[in-house]
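All protein chains but one are shown in place.
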Amino acid sequence: MSANAPEKLTKKQLSADHPTWCPGCGDFAVLASFFKVLEKLQYPQEKIVTIAGIGCSSRFPYFVNSHGLHFIHGRALALATGVSLSRPDLHVFVFGGDGDGFSIGGNHLEHCARKNINLTYVIMDNYVYGLTKKQTSPTSKLGYKSKTDPTGAIDQPVNPMKKLISAGASFVARSHASQVKHMMAMYERAILHPGFSVVETLSECVVFNGGSFDDSNPRKGGVFETIDEEQHDVTDQHAAFAMAEDQYPGKFGVFYQQERPTKNALEQKWIDDSQARLGGEADPKDLLRKRFAVMK
Amino acid sequence: MSANAPEKLTKKQLSADHPTWCPGCGDFAVLASFFKVLEKLQYPQEKIVTIAGIGCSSRFPYFVNSHGLHFIHGRALALATGVSLSRPDLHVFVFGGDGDGFSIGGNHLEHCARKNINLTYVIMDNYVYGLTKKQTSPTSKLGYKSKTDPTGAIDQPVNPMKKLISAGASFVARSHASQVKHMMAMYERAILHPGFSVVETLSECVVFNGGSFDDSNPRKGGVFETIDEEQHDVTDQHAAFAMAEDQYPGKFGVFYQQERPTKNALEQKWIDDSQARLGGEADPKDLLRKRFAVMK
Amino acid sequence: MTIAADEPPVQGSDHSELSTPPLQDLQNAVIRFAGNSQDGIQTIGGFLARLAGRSAREVMTYMTIPSTISGGPSIFQVHLGSGEVLSAGDDTDFLVAFYQHSYDNHLSSLRDGGICIYDTDFVEPDLSDKRYEFIGLPITSTTIEAIGGSTKSRGKNMFVLGLVTSIFQLDRDKLVGIIERQFGKKDESVLRNVMLAFDAGYAYPIGDVYKNRFSLKAGTSTGSDRVTTDGNTALTYGLLAGGVRFGAGYPITPWSPVMEVLRSELPKYGGLFLQAEDELAAVSAALGYAYAGHLAVTGSSGPGLSLKMEALSYASMAELPLVVINVQRGGPSTGLPTSVEQSDLMQAIYGSHGDAPRVVLAPQDVEDCFYIAVEACRIARKYSTQVIVLSDQALSSRIEVFDEPDWDAVVVEDEGPALEDRPDDFKPYPLDGDTRHAPPGAKMLGGKYPVVTGLEHDEWGHPSANPEMHQKMTNRRRDKLKRLMEEIPTPEVFGDAKGDVLLVGWGSTYGPLREATGLLRDQGKQVSHMQIRHLHPLPKDLGEVFDQFDHVIVAEMNDEGLYGQGQLATLLRGRYANPKIKSITKTDGLTFKIREIVAGVSEHTGNA
Partner (left out) sequence: MTIAADEPPVQGSDHSELSTPPLQDLQNAVIRFAGNSQDGIQTIGGFLARLAGRSAREVMTYMTIPSTISGGPSIFQVHLGSGEVLSAGDDTDFLVAFYQHSYDNHLSSLRDGGICIYDTDFVEPDLSDKRYEFIGLPITSTTIEAIGGSTKSRGKNMFVLGLVTSIFQLDRDKLVGIIERQFGKKDESVLRNVMLAFDAGYAYPIGDVYKNRFSLKAGTSTGSDRVTTDGNTALTYGLLAGGVRFGAGYPITPWSPVMEVLRSELPKYGGLFLQAEDELAAVSAALGYAYAGHLAVTGSSGPGLSLKMEALSYASMAELPLVVINVQRGGPSTGLPTSVEQSDLMQAIYGSHGDAPRVVLAPQDVEDCFYIAVEACRIARKYSTQVIVLSDQALSSRIEVFDEPDWDAVVVEDEGPALEDRPDDFKPYPLDGDTRHAPPGAKMLGGKYPVVTGLEHDEWGHPSANPEMHQKMTNRRRDKLKRLMEEIPTPEVFGDAKGDVLLVGWGSTYGPLREATGLLRDQGKQVSHMQIRHLHPLPKDLGEVFDQFDHVIVAEMNDEGLYGQGQLATLLRGRYANPKIKSITKTDGLTFKIREIVAGVSEHTGNA
């Protein structure tokens, strides 16, 4: 690849290390869909940033040949907030699991959502802790037998859609790793949404939670029920919340979308206003001199 | 007070140090209401436990003459989880501010709610960081001028009712420190609710956010609109969510209540089942011997 | 140090030489199985270890975990011995290579003259390599044939186990008993297939050639079967024996197994373990149990420990008892989650903000994981303090054999919260006495109820910013650990009480250090060894012990830092300001090899 001739960005260029995921893991399909969307959107390769915490799914950045960062467990969104706020030129993507996002990282998700940080977050939800080998996760179904719930999970799981909607996320969707086209559509819409966009993607952990999403996988005899946006007004938060109540496996598609100012824009406005008041970008030395004059 | 003669528990006995709050702070009324409810409920004094994190409001335990614990910022609910789960004989109360509960402690709130830990949590919400002297809090209104938002707050605030409802709290109510009777009613119902019960109580910080709740204080020309439970079915989560959408100052009363098994009960059941399978409480030495036999 | 020294080593790999078997009556054998983690090599390693426990043999195992999630290259090494087995072995005597990559990566682990058994279905060895002996056999195809094809190559591990049993003349019947106990619970056909594979390996003709060459000496029987388990398991049951009934944690490698077993076991004891949303919640909930009057445990590995530092600072101020387990792994950050390292010692002592004194202990082997856990419980209770136990990745997963504890002597009955009435003059933090909390539920006869706080406070626990009070309370929190110091026994010195070199270590380096010391002593060097199990406070009379040696050399698996000293070495120098104290360190994620220690000692003593 030459630096000067802008070539078409292809899956080949975007592919990095071969994923270390187990054969059959749902995460492969998420990766493939992401590549396809990027091929479509043709962002400059160097402007793409993938960020993740810790987990099987969070190994994502290694498998994408773009700038990437593999952070600590649960804090990827907080780190990505810094990247997004300070670098409006970048396309910021965060990938991670249900444990990373809803357990240890649950609070950052809330605050990213209400602040409407401009980035796209894909939760690869397998209803289990994969990397640490089968402990109950916040989305594990009641009765699920894991190493930490040998007699079956007893804690009511998080409802990701409800959580995201009420936290104030401005784009909230749900998809399934067995449905590549659907994933692509969701990711694309999420990426094009200005603000904090989230796609919860059911992604089967074949090793520790095999068959968990068969109910919504037509190839496994399940039903993949998508949201009919003729019927569902995606800007209606109450309708979205009501739909989130549906029993598992529930519906797939965009639950909620509402444009509102991003923190990125609001902070930039403050910067612009401050500098305008000073008559444009000021020399730091002058700013410092002025402030020190007052301290005399 | 003698240890043997069970006397009536009075406000006098329940009063400890004189609160260090500023004169006029809303928190005084919360304390007074709490005393009155305890006078009514007549729990044994030694079985009452008040737990708090850090903040003006979190100084609460010092002012109640009961067993108490003043913990670190944001983790009171997590600590109280340990107390509640291991000591079913106690009445566990957690008090704290909006910063403590919705900012640094936001995740523990979520998980306490979904697990339905048996305790009562009163959020003394003053829409500001009081103890650290006026920084924007997660409930500060847009435009509120603080030391960290000198030109006015720009982050969309948390909607406490939405957050609590969607997290799975089984009793969610809202009250106002200017309305002692209402607070008493809410606290009493919260306490009698089996499971995780929360009362967000607007409590004015007269020093850093004076007048913030006048709109809902009839004595200041506002309207205190209570929820009519003839009209509102408290077990209807969607209705509760819809009501939470009301513009500030919104309604006061019980938004949502639904009995479901507490984690306390579910864990106890597991203990009971395990012990039943062993033919009742076993001698630890026998249990250990049995396990070690298998390792030979 | 693994093959009995009076046997001449085998040279070359010309099979004809083997007609008169030169090796017999092994005291020790180090066998490395190298394959993929899916091959179940851990399983057969475990069987061999358990057999050792039943044969009055010592054993130590060592394994690696693949970095890919789906499995991948992995080894399991078993060191079997009739004498004391102190390490997993620097070099291996036997390598069983399942794949080409196993062969390529592990051949160099064989000692000169060692034997490489390989699967001819997958491995093409360089037979011209005269350093080793090679024995090829079609492991995969023979297994498939034996089982009947349906389960494909599953069962290779059992084939190899049969082979090993035959080569080393192990007790087939005992082993089959162990296998049956394990697989008997499952579907009958499973056990049948397992035994088919095992027997195929046991009967495989190539085994005959070696049958009479290696007979692993049995140890002196102690009469009863011994316990065979890993460090995490020993630690977990130590906590139960110590009276822990409540715990909270969050999964992380290699700590998770401790919490998983506690979560399953505690309900039987009337307690419970909470899987919290994160480590911050876990330590907080554990302090909730402590406040409620229970002895509780929390734990994690490095990253999780960092998250607990604030709450542990609270615990120090409030003087709440707590046992905290840190199963250390390679750092910093996510580092090397499945490698061993001892780089969290400084954090254990100093990681919290403020002067937050707490106790730090480290078990020296698998058996000690049990006893140190019991002791941690005792200290936490007695001094109402936090005790951090520093185990590590190597200890956590390696298997050793030890005697069953004397339960009557060791088990502490959990008395539950002390709910008796408290007198008028009750003070939780008396300036002249021990901390004693009144948990909720206890009546205060004076009418005034206590508040436990992280603010500085007076004897009654009331917040106080009084300068004198802060000074006194800081002293008090420190002095209680000084009282503990008085009761810590001086660690035993292995070897002579005076001499040229005192080798000092802590934690899981015990075995290699002791073995290296033995070797050096055998060479006539005046070297002794001391393993420190109490790291904070340190035992009180170390200075006097050190005075008897010309060199005090501290070996540890962490970095030498900016000034050339490992973490314990820094602490010892900080305490004794004794320039004799020197450091051997390394951070390669592997346990010490004997030769690394020997080399380090020569370097510091100038005897190259």
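Letters A, B and C mark the chains as written, and numbering starts fresh at 1 in each.
To be clear about the criterion, contacts are C-beta pairs under 8 Å (C-beta built on N, C-alpha and C of every residue); 3 or more make two chains touch, one makes a residue touch a chain.
For clarity, every value in this text was computed on a predicted model and none was experimentally measured.
**Q** Wait, the hidden chain, what does it touch out of the ones we have here?
**A** When the full complex is considered, the omitted chain touches A, B, C.
**Q** Going by the contact rule already stated, which one of C:Gly148, C:Pro467 or C:Gly606 would touch the omitted chain in the full complex?
**A** C:Pro467
**Q** Please identify which residue in B:Gly82, B:Pro138, B:Gly253 or B:Pro284 touches the non-displayed chain.
**A** With B:Gly82, B:Pro138, B:Gly253 or B:Pro284 as choices, the missing chain is touched by B:Pro138.
**Q** In the complete assembly, which of C:Gln347, C:Gln364 or C:Ser396 touches the absent chain?
**A** Checking the options C:Gln347, C:Gln364 or C:Ser396, the one contacting the hidden chain is C:Gln347.
**Q** Consider the whole complex, including the chain that is not shown, and state which of A:Cys22, A:Leu38, A:Cys56 or A:Leu90 touches that chain.
**A** A:Leu90
**Q** Across the whole complex, list the residues on chain B that are touched by the chain not included here.
**A** Touch with the absent chain occurs at residues 20-23, 25, 54, 56, 59, 70, 72-74, 103-104, 106, 129-133, 135-136, 138, 147-150, 207.
**Q** In the complete complex, which positions of chain A touch the hidden chain?
**A** Touch set of chain A with respect to the missing chain: 1-3, 13, 16-17, 45-49, 61-62, 65-72, 75, 78-87, 89-90, 107-108, 110-111, 267, 270-271, 273-275, 278, 281-282, 284-285, 287-289, 291-292, 295-296.
**Q** Pick out the residues on chain C that sit against the missing chain.
**A** On the side of chain C, residues 67, 280, 302-303, 305-307, 309-310, 313-314, 316-318, 330-339, 341, 343-344, 346-347, 349-357, 453-456, 463, 465, 467-468, 470-471, 474-475, 478, 481-482, 485, 536-538, 558-563, 565, 570-571, 573-579, 581, 586-590 touch the unshown chain.
We adopt the following convention: only the chains that are shown with their structure count from here on.
**Q** Centre to centre, by mean C-alpha position, how many angstrom separate chain A and chain B?
**A** Those two chain centres are 31 Å apart.
**Q** Compute the distance, rounded to whole Å, between the mean C-alpha positions of chain B and chain C.
**A** The mean C-alpha positions of chain B and chain C differ by 43 Å.
**Q** Quick check on chain A: which residues sit in contact with 2+ other chains?
**A** Only 103-104, 106, 138 qualify.
**Q** Two or more other chains touching the same residue: where does that happen in chain C?
**A** Only 277-278 qualify.
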